[in-house]
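Excluded from the complex is one protein chain; the other protein chains are retained at their positions.
First chain written, first letter: the chains are A, B, C, D and E, and each begins at residue 1.
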Amino acid sequence: MVYLTRIERFNAAHKLFVPAWSEEKNKEVFGKCANKNWHGHNYKLHVTVKGKPDPVTGFVIDVKVLSQLIKDVIIEKVDHSNLNLDVDFIPKGILPTTENLIIAFWKELSPKLNNCELHSIKLYETENIYAEYFGE
Amino acid sequence: MVYLTRIERFNAAHKLFVPAWSEEKNKEVFGKCANKNWHGHNYKLHVTVKGKPDPVTGFVIDVKVLSQLIKDVIIEKVDHSNLNLDVDFIPKGILPTTENLIIAFWKELSPKLNNCELHSIKLYETENIYAEYFGE
Amino acid sequence: MVYLTRIERFNAAHKLFVPAWSEEKNKEVFGKCANKNWHGHNYKLHVTVKGKPDPVTGFVIDVKVLSQLIKDVIIEKVDHSNLNLDVDFIPKGILPTTENLIIAFWKELSPKLNNCELHSIKLYETENIYAEYFGE
Amino acid sequence: MVYLTRIERFNAAHKLFVPAWSEEKNKEVFGKCANKNWHGHNYKLHVTVKGKPDPVTGFVIDVKVLSQLIKDVIIEKVDHSNLNLDVDFIPKGILPTTENLIIAFWKELSPKLNNCELHSIKLYETENIYAEYFGE
Amino acid sequence: MVYLTRIERFNAAHKLFVPAWSEEKNKEVFGKCANKNWHGHNYKLHVTVKGKPDPVTGFVIDVKVLSQLIKDVIIEKVDHSNLNLDVDFIPKGILPTTENLIIAFWKELSPKLNNCELHSIKLYETENIYAEYFGE
Partner (left out) sequence: MVYLTRIERFNAAHKLFVPAWSEEKNKEVFGKCANKNWHGHNYKLHVTVKGKPDPVTGFVIDVKVLSQLIKDVIIEKVDHSNLNLDVDFIPKGILPTTENLIIAFWKELSPKLNNCELHSIKLYETENIYAEYFGE
């Protein structure tokens, strides 16, 4: 079993804000991340699949195919977007934290992989913060 | 003459959108950067000062003092902000491109430096795009 | 289960030197790392916790809280320190290798986490050397 | 159990080309990677071993010893090489994809480690593509 | 005057080998870089232009236009190529050292820029080696 990872990037706006709470409670819990006019990040996304390398091509998956799939399924929708408002596969009422984003990305990407299996989704929000999800 | 650089970071939302233009013309010129719901970046800011090292301390400037000044004058106002809406020192009608941001930062920071001179402001918008300004 | 990581940094001096050995034996085993006048590193520390994201906030843990905890418990004591002499929670007689540091950090940090569990501590000593510990 | 990683680098040429196929089929499957005149990469290799730190030295393994072993067994043979033509331990007929390289590296390195065990081999082909192997 | 930089990447094979010299002399001067079967690198290219930001768009140049121009004029020809054999704009008899590559890139790119001026071409051959050219 070999684990193959492709990294893609996107830039997006978001805010952490629970509409059911007062502005004060949002500021208290989320600090500057609750700024009503949004802020944003350069996100860096690691997608890892696992499988046995094909005996002829030596590929677990053709990494160009994996890259295109990630772009079609995820990047196309999140790049230069507002993660609270613009992305159809992020359920309304779900805050776009790094944790929730990778669970949503897993649900989109996992069923579309053939011949190899999704192993993990890792997402850097900044150089110093990242989250990882293994599907359960 | 020694050149000393301090790097600081901030995360912000923006869009590139000329209100006097139609939505179509904005899309045509700015592409996805014109998304009306904003997008955002992790910005990385290099501030370079120049001077002669003090014969006793060996400092052009105490880098902790420089860091605090950059935070007070710039980062405090732009971090977790919307660069089109929230920043008092970015003139209305000026689009927050990397180029325009560094000119605005220079105007804020340059007069507040004592004993050493501002040499350059460099700003990374993404890993692959940066702009630099030397004050003229 | 989602794994969330926060990275913090510190700068410290150390040496690898067993007092019970001769200077020759120390040089033979540890090479330049045994220099009696110390050397030092910019350390980069990854702390990974695991848990289920809160259904309202979307947080495994508020990353600002995690960052402050790491600073209070570890960084405050090791930053700009001498790892052989200055750190109360590193037992005397234990050399401050990357391996031993992460075990000591785990013991300090693990009992202080609420609502989520410590998963791993990873420490870069240089760009090319790191060690990781999962608590057992 | 502590996991210790050493990173080494090498620069090499390769192409992805199945001799039994036509040039057209090679282009179709491998795209520009099939260029008959080769292309190349700066590879970055992570070797992770696991073990219990020695109670006196604090080492799972002396990282200088690990580094020298990786250089002797792998880097010496692959650095500034053509991975399709020059490396005795890559079987003829096996394409030098990232996946196949790490399996070949594992077979070379694993039997030569004493007192600690090989845990994983990870190889970056570019900043955005890496593969990892755990020996089975 | 603002300086704007766009970074692009390419992967290529090359060797440093003077055909008029014996194999021994080539090995003596170029070491492992003279390997007759080639080696290769992940190159990282910084292209810096200078100009006055447009008062409406805030652009020295639209960075997407600059990126496309670099791809059309340079990357398309050098990516996944053999720099000694495949690139029409590198004169025969000119070794593809980092120094010679940036001079050749300058000649291709400089005449194709409108409304702003090429300021510098910087090329990383490895993480630890780069060369820069300012056109004279």
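Everything below uses one rule, namely that a residue touches a chain if its C-beta (ideal position, glycine included) is under 8 Å from a C-beta of that chain, and two chains touch if they have at least 3 such contacts.
All of these numbers come straight from a predicted model, not from anything done at the bench.
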Original post:
Where does the absent chain touch, in terms of which shown chains it meets?
Top reply: B, C, E
Original post:
Quick one: which of B:C33, B:V60 or B:V73 touches the chain that's been left out?
Top reply: B:V60
Original post:
If the hidden chain were put back, which of E:E23, E:E76 or E:E99 would touch it?
Top reply: E:E99
Subject >> Absent chain, residues of subunit B that touch it >> reply: 1-8, 53, 56-60, 62-64
Subject >> Interface residues of subunit E (partner: the chain not displayed) >> reply: 16, 18, 29-31, 94-100, 102-103, 127-134, 136
Original post:
Residues of subunit C in contact with the chain that isn't shown?
Top reply: 9, 11-14, 32-33, 35, 37-42, 79-82, 85-86, 126-127
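Quick note on the criterion: only the chains that are shown with their structure count from here on.
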**OP:** Could you see whether B-E or A-B has the larger number of C-beta contact pairs?
**Re:** A-B
**OP:** Starting from the mean Cα coordinates of subunit B and subunit C, work out the distance between those two points in Å.
**Re:** 34
Subject >> Distance from the mean Cα position of subunit D to that of subunit C, given in whole angstrom >> reply: 29
Subject >> Residue list for subunit B, restricted to those that touch at least two other chains >> reply: 127
Subject >> Inter-chain touch pairs (all) >> reply: A-B, A-C, A-D, B-E, C-D, D-E
